[in-house]
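A short write-up of the structure that comes next.
All protein chains but one are shown at their positions in the complex.
Note that the chains are named A and B in the order they appear, and that numbering of residues resets to 1 at the start of each chain.
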Amino acid sequence: MLANPPFGPREETGALMKPRTKVIVLIASVVSFLGAFFWLLTTHGPLSPVGVQVGNAVRADLQPSVFGIGTVDARLSYAVGPTAAGRVLRVLVDHGDEVKAGQLLAEMDPVDMDRRIEAAKSTGARSRQTARVADALVAEAESRAKLATMNRDRDRKLYEQHVISKQALDNSTVEAERAEAALAAARANAAAVRQDTGRVDAESQGLGSLRENLRLVSPVDGVIVSREAEPGTTVVAGQAVLRVIVPESLWVRARVDQSRAQGVQVGQVAGIVLRSAPGTQMPGRVARIELQSDPVTEERVVNVSFDAPPARLYLGELAEVTIQLPAEPGVLVVPSAAIVREDGQTGVWQMVDGNARFNPVTIGSQGQAGVTQILAGLGEGDSVIVYSTAQLKQGARVREQKVDQR
Amino acid sequence: MTTTEPAILIENLTKRYGSGPTAVDALKGVDMSIAPGEVVGLIGPSGSGKTTLLKCLGAVIEPTSGRFTLAGEVIYDNAWKRTDLRALRRDRIGFVFQAPYLIPFLDATDNVALLPMLAGVKNAVARATALEMLTALDVQHRAHARVPELSGGEQQRVAIARALANKPPIILADEPTAPLDSERALAVVKILNRLAQEFQTAIIVVTHDEKIIPTFKRIYQIRDGKTYEEAGEGRSI
Partner (left out) sequence: MINLARRDVANHLGRYLLTGVGLGLLIGVTLTMAGVYRGMVDDARVLLRAVRADIWVVQQNTLGPFAEPSSLQDDVYRSLEGLPGVVETGNVAYLTMQAKHRGKDVRVMVAGYTPGRLGGPSFLVAGRPIAQSHYEAVADAKTGFEVGDRIRIRRNDYTVVGLTRRMVSSGGDPMVFIPLKDAQEAQFLKDNESIVNDRNRLADNPAINRPGQPGVLKAVETIQTASHRVNAVLVRVEEGHDPRQVADNIKRWKHLTAYTSADMEEILVAKLIATAARQIALFLIILAVVSAAIVAFIIYTMTLGKIKEIAVLKLIGTRDRTIAAMIMQEALGLGVIGFFVGKFAATLWAPVFPKYVLLETNDAMRAFVITLVICALASVLAIRAALHIDPAEAIGG
């Protein structure tokens, strides 16, 4: 063996790390990778528990409200039209005009009515003349009867004095009777003539009323909202020529779900939002709840009046109303998102020992702030699951975390 | 130096490539006899059949006819007498090449210990043997170095140590000094001589390196498929 090998010992240039360090680094990285792997699997993969966000049942003042949509309508709305078929002669007002009660709005064509009225008047005049004649005849008959009666009475006296014969008395008696009868006849005649006059007068008056009806007047102070027939159009009885509304009587005829209509009462404050002004809410009040609900749509009709009707309103415009029901102070509420239906029951999910448990509750009204009243099933301070990342099942493993949209 | 049995005995070995009119006779009847502990040179120009002879000696290719006796065991007599040639190479023949051909992902000790391990020796024992061999070649201080960290000369010595690991009766060295300068080449030959004596291994060195040919005591020349024995200078190093 040579002491010194012919080739000198080479320097250990070597790798960057000693073998031992390398092994340690390798094992450390494998372990950390596996750790990351299993962490990922349990938090994101199919094996991970469902993430939930919890909230508490607290006491709060509940501000329930009921929502409905409807149209702007007029409570007092009149269709002005003729009572008999006819032709429109003239229309004096138009869309948007303000009218006063009694104001002439339109007129139907009287056709021959004026002439009939004339005729009736003439007949009336003539009848009055005939009455005068009859009266004169009555006067005449009266005087004759008077004379005859006087003669009879005188003749009676004379007969008692045996001045005249019985025959003469009988003559005057008969004469008197005849004159009485003639008087009665004349009176009856006069009465008949007067009756006739009365009839003719009544007929004349009737024609006058009919003639009045052809004049369409406004029943109230209001605004014309539609002009439905032009001069020359034939309209039938009952058909509207014009429509008048009372602007102060405008309200929103809103439909509210029957299931939520409980608690709506006349006089409650409501907010009205018109479709044409979606940003502005106008104050109003529940004016009337109609007794007749809609069975098909399952809605109740609630009429909400405006506290102060705005300058321009359009009939038929869509409006949304939000009726404020009386506040319920200090009731137990939970976030509405926590209320679920499971197997036909209403309840909440609760996190118990890391598992999801369903707890049936009885709920009351919903408030405006996204909370729902709990009537039974929970106590103050109980925690409920509000949001979850997946559907919950009884007994599912859950983990509390902040649930965000992703 | 010569004992009763030669380490290698080649008798009339032939090798024919191909058949028919295009056949080539690479070896036309080679005779060789080498004693244990002897270091002989095998010299010849390219095309002389030198590589073919080496491959036959290494049991890498099959000769066409002849007899090959290795440390008293006839391993070829017109046909292989052993079925597992790879085991034969592993246990009975050591190879040293022009290039070290170490396994790059094993360190020096494991490269050397690999052969005994493959032979079924327990890891600890194999490593001990490897260390012994490395020590014999004066590279024990590089025992745990990776192959790329070793210098060319160190790699060559590890390769030689590997060749010795199973203590084979013969070592075939194919141009072991070709890339080296004269100082190092002579050093390698010196080591080979030492090891041959120490372990009583026969070493055949195939070479045409003029720097080391004078050191051989015996030389086999190969020309046209036949070998001719001649005495060498035997110059001491």
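Keep in mind that, in the parts below, a residue touches a chain if its C-beta (ideal position, glycine included) is under 8 Å from a C-beta of that chain, and two chains touch if they have at least 3 such contacts.
Source: prediction; values computed, not measured.
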If the hidden chain were put back, which of A:177, A:203, A:221 or A:320 would touch it?
A:320
Decide which residue listed in A:40, A:84 or A:266 touches the omitted chain of the complex.
A:40
Residue of A:86, A:124, A:222 or A:335 in touch with the missing chain, whole complex considered
A:335
Contact residues on subunit A toward the hidden chain run 26, 33-34, 36-37, 40-41, 44-47, 67-69, 234-236, 239-240, 256-257, 259-260, 278, 296-297, 320, 335-337, 339-341, 343-344, 366, 370, 386-392, 403-406
Which subunit B residues touch the hidden chain?
51, 54-55, 58, 60-61, 86-87, 89-91, 95, 97-98, 101-106, 110, 113-115, 117-119, 123, 146, 162, 174-175
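What we mean here is this: only the chains that are shown with their structure count from here on.
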Go ahead and note the Å separation of the Cα centroids belonging to subunit A and subunit B.
116
